[in-house]
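There's a structure below that I have some questions on.
Missing here is one protein chain; the remaining ones are kept as they sit in the complex.
Order of writing sets the chain letters: A and B. Residues in each chain are counted from 1.
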Amino acid sequence: MEGDLAHIGAGLAAIGSGAAAIGVGNVAGNFLSGALRNPSAAASQTATLFIGIAFAEALGIFSFLVALLLMFAV
Amino acid sequence: MATETHDAGQAAAEMAHGAAESGAGMPQLDFSTYPNQVFWLVVTLVVIYLILSRVALPRIGGILSERAGTITNDLAAAEDLKVKAAEAEEAYNQALAEARAEAQRIAAEARAEIQVGLDDAIARADAEIAAKAAESEKAIAEIRAGALESIEIVAKDTAAEIVSALGFKSDEAAVTGAVTERMKG
Partner (left out) sequence: MATEAQGAEHAAESGGLVFHPMDQFIVKPLFGGDTLAWYTPTNAALWMGLSIVAIIVLLVMGSSRRAVVPSRMQSVAELAYGFVHKMVVDICGKEGVKYFPYVMTLFMFIVSANFLGLLPLSFSTTSHFAVTVVLALLVFLSVTVLGFVKNGAAFLGLFWVSSAPLALRPILAIIELISYFVRPVSHSIRLAGNLMAGHAVIKVFAGFAALTVVSPVSVLAITAMYGLEVLVAFIQAYVFTILTCVYLKDALHPSH
């Protein structure tokens, strides 16, 4: 029974991955709209783009990790 | 913060151990493998660092700066060659102009020389022609004088003959006078 609850919890934690996907999409989409307005400045900001994506994605990875822990370690 | 996660990880690992015995679990949280992995990781990193900092990076950096130097040198050499080519072209043009002037001079000289010879020859030919023409004129005049004389004689004879043929006695003096008169006219 407890294992079942853990599996449900893992499924709930996986929602966080979707939320991270929204975050990453936000970062990339806003970068793209900014880059299309001012393409000359875009090349110098790709590093910032990747840092932003990495930060947004890290939180999704955390929720994925929680899901894994619930699946395999509880 | 780090110690906290460590503690949490420890707890999780103990659980993982329990799970691993039952067949499932996250190998990442099996803390018994950590010393082994950390040891080999440190060995790997030290080896890579030594390889990179001693051999690979200085060499690649050297290649890159050498290439930059080569490119700069080549550009300078190309600039040099370009200047030389321009100089050579100028020299060539100058030589060409000189040669052309020389050729013109020679041609003019030759023309003048030929002109002189030609003038000479023309003068000589003119003189010759003039002399020949004068000679011919004289010969023609002689012939003409001879012819006139002959005509007078023939005319007198003919006139006398005609007079006698008509039955008259020809008076030589009168015939001669008349013919001379007519021929003058």
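In this text, contacts are C-beta pairs under 8 Å (C-beta built on N, C-alpha and C of every residue); 3 or more make two chains touch, one makes a residue touch a chain.
This is a predicted model, so every value here is computed, not measured.
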> Taking the complete complex into account, which shown chains does the hidden chain touch?
Replying inline: A, B
> From the list B:R67, B:R105 or B:R182, which touches the chain that is not on show?
Replying inline: B:R67
> For chain B, which residues touch the unseen chain?
Replying inline: 1-2, 5, 9, 24-30, 32-45, 47-49, 51-53, 55-57, 59-64, 66-67, 70
> Considering the entire assembly, which residues of chain A contact the chain that has been omitted?
Replying inline: 47, 50-51, 53-55, 57-58, 61-62, 64-65, 68, 72
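Criterion: only the chains that are shown with their structure count from here on.
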> Can you give the whole-Å distance between the Cα centres of chain A and chain B?
Replying inline: 72
> Which residues of chain A touch chain B in the complex?
Replying inline: 68-69, 72-74
>> Applying the document's contact rule, which stretches of chain B touch chain A when the two form their complex?
In response: 12, 15-16, 19, 24-26, 29
